[in-house]
Every structure is written in C-alpha cells, then in structure tokens.
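Pasting a structure here, questions to come.
Excluded from the complex is one protein chain; the other protein chains are retained at their positions.
Letters A, B and C mark the chains in the order given here, with residues in each chain numbered from 1 onward.
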Amino acid sequence: MVKRQFDYEQKIKDLKGKLEELNDLSKNMQFDLSNEIEILEQKIQEDRETRYQNLEPWEKVLLSRNPERPGAVDYIAALCDDWVELHGDRCFSEDAAIIAGIGSFEGQPLTILGYRKGKNTKENLLFNFGMPNPEGYRKIERLLRQAEKFNRPVLTFIDTPGAYPGIGAEERGQAWSISKVLMTMASLKVPVLAVVTGEGGSGGALTLAVSDRLLMLSNAVFSVATPEACASILWKDLERVEEMAMAMKITAQDLFGLDIVDEIIAEPVGGAHLNYEATIAEVKTAIKKHLSDIIARDRDELLAERYRKLRNIGRFNE
Amino acid sequence: MVKRQFDYEQKIKDLKGKLEELNDLSKNMQFDLSNEIEILEQKIQEDRETRYQNLEPWEKVLLSRNPERPGAVDYIAALCDDWVELHGDRCFSEDAAIIAGIGSFEGQPLTILGYRKGKNTKENLLFNFGMPNPEGYRKIERLLRQAEKFNRPVLTFIDTPGAYPGIGAEERGQAWSISKVLMTMASLKVPVLAVVTGEGGSGGALTLAVSDRLLMLSNAVFSVATPEACASILWKDLERVEEMAMAMKITAQDLFGLDIVDEIIAEPVGGAHLNYEATIAEVKTAIKKHLSDIIARDRDELLAERYRKLRNIGRFNE
Amino acid sequence: MIKNTFIRKKYFPITPNIDQLQTQIRANLSTTTCPGCSSRVSDDTLAENLRVCPKCKHHFSISAGQRIELIADSGSFKEFNTGLSSINILDFPGYEEKLEKANEKSSLQEAIITGYASIGGHSIILAVMDSRFMMASMGSVVGEKVCRAVEHAIETRCPIVICTSSGGARMQEGMISLMQMAKTSAAINKLNEAGLLYISILTHPTTGGVSASFASLADIIIAEPGALVGFAGPRVIKQTIGQQLPEKFQHSEFLLEHGMIDIILERSQIRDKLTCLLNLHKGGNNG
Partner (left out) sequence: MIKNTFIRKKYFPITPNIDQLQTQIRANLSTTTCPGCSSRVSDDTLAENLRVCPKCKHHFSISAGQRIELIADSGSFKEFNTGLSSINILDFPGYEEKLEKANEKSSLQEAIITGYASIGGHSIILAVMDSRFMMASMGSVVGEKVCRAVEHAIETRCPIVICTSSGGARMQEGMISLMQMAKTSAAINKLNEAGLLYISILTHPTTGGVSASFASLADIIIAEPGALVGFAGPRVIKQTIGQQLPEKFQHSEFLLEHGMIDIILERSQIRDKLTCLLNLHKGGNNG
C-alpha cells in the first residue's frame, strides 16, 4: 500500500505520550526514573532528527504538499513592510491561483509573484488548488513587463501542482501563455530570484522558476510531472509512486546535485509547517543574501549568465 | 423623411431608359433625333458629374456604407502579388471582422490590416458587420509587433461602423484592447500608411488610422460617432441626421481642410462600387506615392513627425 | 484626518466658487435620495462621509476640487495650464452655449484640472476630470491638458495620477475630439519610454474615448466601488443586442473579476494606498 500521508509526527506524539505516562506512573510509585526518561527523550529527539535527515523522496512529496506549510501569502506578509496586491491580465480574467504585486523587502521594492494554494476547502476552491489558468500566466507576463519598466527586481514563490488541465484553459491557450512567460523570464532585464517553497509541478510551475538563482526549501520537490502521473504513464502502475519519486530525482538535494538548484534552505525538524517563524527567518536570510548578490551584479553579465545557465542544462553523448 | 438610401443612380438609369425608348421610337417613326438625343445624353452625363461633385455629407455617409464598395479584401487581391492571411490573437479567438496578413506590393513586403465587412447577409454575420471584438484589436496588436520585428511597413484599410458593442466585448476589455493599439500605432517603429475606403466610425475605426499618412477616398467619411448616434444623443432627434452629418464635418473634403487627412483619392463618378478597376488604380497610385515617401524618410524623423502631427491636433483658446 | 480636510471650509484657489456653490446646494436641498439603496441621506452627512452613502457605500460624484482635496496633501496643489478654454472649431450649432452653461454650472473652464501636487510627501503631477462640465467629454482642451500634464511629469520626472470620469468624446468637436484618443495614447507612450509611474483612478462613469485611451493605459488602475467603466455605454449595448444586461455589468467589481483593473478602493482609502504605491516607486527606475 502506498503511503498517502506522512504520519511520522503522530508516531512521535504517541511515543512522547507513552513516555509521559511512564513518568507519571513512576513518580506515583516513588521510583526515580528521571535520568532514564531523559535519556529516552533525547533518544527520541535524535531519532526524529535522523528521520528527517533521511526522508524518502515520496515522503518529501507528501510533506511538500502539506496544506499547512507557509505559502507565498505567508512569506509576503512576514517579509514585506509595504505590500500592494495587483490584479488581472487586462484580457479575460483575474486568476486567484496567482498572487502578484509590489512589496518592499528591507527597503527594496520588488515585484513579487507566487502561486496561491488554499489552506482549507473554501480557499482551495477560490484559488483553484493553486493551479493557474492562462489568465494567471498572462497576469505574470504583464507584471514582469512592469517590473522591467521600473527596473524592479522580481521575487517568486513556487508551490503548485501545475497548470490547470481544464477545457477553458486549453481554449484560451494554456501552452501559449506558459511559453511566453518562459521566454520573458529568460530574458527579463531585471534580477530574478525564485524560491520553491513546496511542490513544484511541471511546466505550470517552471514559469516562475526561470531565474538568476533558484532556491529550494529542504523538503520541497520539483518534478517534470507528479510521481503519480509518471508511474501511471511510464509503468502503468500507480502503486509504484514511491519508487518513481526516487527514480525521478525530485528533491531539493537531488536537484542541487544536478546543478539546477543554487541553495537549499533548511527547514526546521518536522517541516516548515511546524515552525513558521524559524522557516521564514531562514528564507529571509537566503533571499537577502542572493538578492543583494544579483542586484549588485553588472546587469548585462547577469543576463548573459542567466542565459548561459539555461543553455547548459542537459547532458548527452556527442 | 430622412433619406435612407442614395438612389440617384436609379434615377439616372430611369432617365437613360426613357431616352433610349425615345430613340427607338423616333427611329421607328423615321425621325432623326440622334443629335438632340446626344445632346441630352451629354447633359445627363454633365449633370451627373456635377451631382457627384456636390454630394451632401449625408449622401456620402450613405454612399460610404454601400456594401458593394470595394473593401480591404478587394484591394489586397488587386494590389498584392503574394498574400498570406494570418489569424488569431493567441489569447481567446480569431476575429473575422479584421483581415490581417502579409502581402507584397510591387515587391515591397507589407503587413496589411483592415476591417472586413460583408457583401451579403451571410458574410455580414460571419464578419460581424465589420465590427471587431477585443480579439480583433489584439490580433492587430500582435501583427503590428511582428511588423516591427521584421521592419516591415504597415498598410491599413478602414471601413467599419466601429467596435462591436456587445456584452462579451466589454467583458474582455474592448476599451483596453483599443487603447493599446492606439498607443502601439503611435509609436510603431515602421512606416504606417492608412486608407479610409468607406465608413470610419469612432474609436473602433481610429485604431488603424493612426499613421504617417492618412488617405481617404473621395466619398468616404470618418466621424467620432455615427450621425445617427450624435443626432439622437445631442439633439434627441433621429430625423435630423442629415443636418448632423453636415455639422460634424465628416467628409474627406472636410477632414482634409482640418489637416487630418493628407490626400483625397478621387473615386469614379457614381462612386467606387461602380468601377472597381478605376478605383483600385487610383488607390494604387496614391499608396505607391505615399509609401515610397515614408519608406524613404529617416526613421527617427518619421516617428518624431508622426508624434508631432498627433500632438498638434486640436484647437483652443489660451 | 482625511474627513477633516474634506469638510474644512478652506478657500480653494482653482475653483473659487466651490464653497459658495456647496452652501447654495445645501440650502436648496438638505437631503438626497441615494441611488444605491433609496434611503434619504442628509447632505451634511454626505459631505462628512466624502459623499459616500453611509448605508450602502454608494459613491456619489464629487467635483474635481473635492477630489483634489481628498487625495493631495493639504495645500500642495498648484494648478498649471489654467488658461485653456474650448473654441467652436467646427462651428457646431449650440456649442458655445453648452460651454457657457457648463462653465456656469461648474465654475470650471473645462472638464479637467491639472497641476503639481504632493501625496504623502511625494511630488506628483495630478489631473482630475470633472463630470459636471459637459459630462467631462474629451475635446481639444482635455486632450491638450492631459498631454501637457504628461509632459510636465516627464520634465520633472514625477509620477502622474489621473482621476478620470467621462462620457466619452466631445461630439461637438467631431474628428478633432476623436483624435484626442490617439493624441493622449501617444503621450502615455512617452511616459512609458521615460519609465515613469502612471496611476489612473477610474470614477463613475468612465466610458467611450477616455476609457479607450489614457484611462486604460495606466501602469496601475484603481477604481472606486460601483463605478461604471466601459467602451460602449450600456444603453447602446442593450439596443444592439436586444437583451437585458447582467447585473453589475461594467461596474468596477465586474472589471476586477474580468482582470481589467488592479484595485477597487473606497474613497476614504485612496490617499493612503496612493502614498504606499508612491513609496514603492520612490526609486523611480533607478532600481
């Protein structure tokens, strides 16, 4: 049976509960087990840390999809002094699956773009589970051009299952809207910093990942298609998703090894959702470092390097 | 009663018919009236020419709307050696009210854009009576940018009652799509030549008229809104359209006098629809002259002049 | 704080008769029926409430002078190009009389006021249309003043804010008025080339030639709640398609949903949001 949720934390909780019961009992019975219990507690803590150091890729997929993880909205709220959300593609519709606007990060105005997932059913319906329609990509396109006009660096947050596979989306040119953003991002004349905060799924997620620096949270994943889709298409066997998640090399660590990711941002033990404050502090440090780096760079050089980096992705015999 | 169609030609026809009957009769009766009849014929011809020299503005409105007049499609067919029609706004829909493509005029590749009216009911429905939706303007926008990429001059043909006033058109940003074309045309980095071939109606027609040179056929009109709309809004009296057509200064001759039109292209007596060949020959000569003029001009100077010309339109006290 | 500025009976140089006018209006009509909720609102309440219905938030029209007091820093507005007035280019019957009446009614020379101002301490160029003047239709003067305001913005490298409201083109100026659409759109392009911020604030109603030129070309488009904005007027559309229009059709909420505008702001929020936006664009395009 394929694991459908990552319930390790529940097990730890159960274990700690038992330990507390033991502690209470021993106290009532006048035993002094405090030393032994402390050692046990420490052992559990160590095991937990080791466990999180050694998550299986599929476990990371499950963690990365946890709806309680901080998303673009949370990072923007925590990192920006000023923030104005902007709306619309000027063409067909506003797309709530994309959050977009101008924020001030430590005094630096930024165009900030991100996917917006819901934290509950109501929000999920409102934000279409973080899956944009073409209008979302066209809103991105519009605001990228605006960032260029005002010479304003761009910061993106990525967390989406991908572009919405719907009839309307295809009617209104999903493929066309995505390719245009890819091209624009590749050549945008301002610095671009991207952070994968959760799930990066397929071409619909790639749009906001084309950047000068790509950062990833330590439990985030990025894949060409979901392990479920790949297992079903390539192996005709949905039960083998865990194996597929492993084979596809989708974790931050794998992608760092493949030179696609520039830095991994460490999440607190247990995952980003258990400690917003610590997560945001780490993300802030990383953004600050890379942003000041790329802003300071000679612009032509930065653009040439962005292109070179993209141009060199891929390996083959010749 | 307001004249709803211009039926002078029918009267001429009737007259000529009578003259022929007279001729036949006189011959049968062995009268020789040939001299007198010739004089009469000449008189009719002279009167007809005078009549067309002195059309009322409202009569020109009626003439300009004649569905049998040559339109963009006819001019393209007659003037271009090669022609490829291109389609779509890459966003929502193809709009058949706009014909757009690349044509070769005497060896010079041109991006050609025009409104497309129908010549019968079926065509009218297909082409929405020449009234574009936002998609039409976005197709124009796309192909203008393409013309710029390939440094290809732009030629436009104008004949439309205006932009389509529909629910979908407003939903998808009719105003937004028009203003963008106006801005693009004003600053497009290639020569732009515009020809008003029939009816130029309001902002929806203006998009393709922003140009380095604006030519107008001698019976064409261009107005801020139809005389019907103006009479109904300003005077609350639809019966006064003839007076309104006069007051609004909408004829090619009026607009030449106001420095808005650069040249008037003479139509054959009776109007363009009675003689495609002669009309097209005149249009061709005019296009050739102005196109070679603006292509030869220094590009920066041409653009500066296009802006200056627009910037200076308007009169006021100060 | 904004409220106080708004009802403060300060002498307002560019519209010298405005206070007198307001007093007159208040004397004549002490209550108004709200078109939003049909309740009767006293004019004093309306004035205190920035002419927004306290019950249903219906935004009543305000004059250009009131708009300027509402969003610009107190006393910061310095009008320029005050001397422009319309002439009857086409000898259009009755145009002079219309202009005269509009002038009497509004105490304005034309349908737009332009000048230097500051918002939250940021120097800007401010242009405000006033629908009391011939429905703020755009003729030569409106087009010219918009262009000159843009040119002032480029010269001083300041952002520009334009508050629109307009019934469309000034039909009495025929093609000359239509061409103002192209003229103002061309000017906005110069603003883009200069990398300067342009914010438009769409108020009820903004239609026709103004909606399809400079109003919709702003970097950031703000609208007041319930403002009707569109190219074709609802009456024309209804007549053409021969059916009823959807509720809220062409209202700002409808436009936001359809991706045409960035933000809907109640009148009382506009100044703060503008200040925030100007803060965020402080560096101009110097990155």
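The rule is short, and it goes like this: a residue touches a chain if its C-beta (ideal position, glycine included) is under 8 Å from a C-beta of that chain, and two chains touch if they have at least 3 such contacts.
All values reported here derive from a predicted model rather than from experimental measurement.
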Counting contacts across the entire complex, name the shown chains the missing chain touches. A, B
Determine which one of A:215, A:248 or A:272 touches the chain that has been left out. A:248
Who touches the missing chain here, A:62, A:99 or A:178? A:178
The one of A:80, A:190, A:230 or A:264 in touch with the missing chain is A:230
In terms of residues, what is the contact footprint of the unshown chain on chain A? 163-167, 169-176, 178-180, 182-183, 185-187, 202-203, 206, 209-210, 222-225, 229-230, 233-234, 247-250, 255, 258, 260, 307, 310-311, 313-318
Those residues of chain B which, in the complete complex, touch the missing chain: 82, 84-95, 102-104, 109, 135, 139, 146, 149-153, 190, 295
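We adopt the following convention: only the chains that are shown with their structure count from here on.
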Looking at the contacts, which chains touch chain A and chain C alike? B
Using C-alpha atoms only, the most centrally placed chain is C
In whole angstrom, the CA-centroid distance of chain A from chain C equals 43
Please work out the Cα centroid separation of chain B and chain C, and write it as a whole number of Å. 34
Indicate the residues of chain C shared as contacts by at least two other chains. 258-260
Residues of chain A engaged with two or more neighbouring chains: 90-92
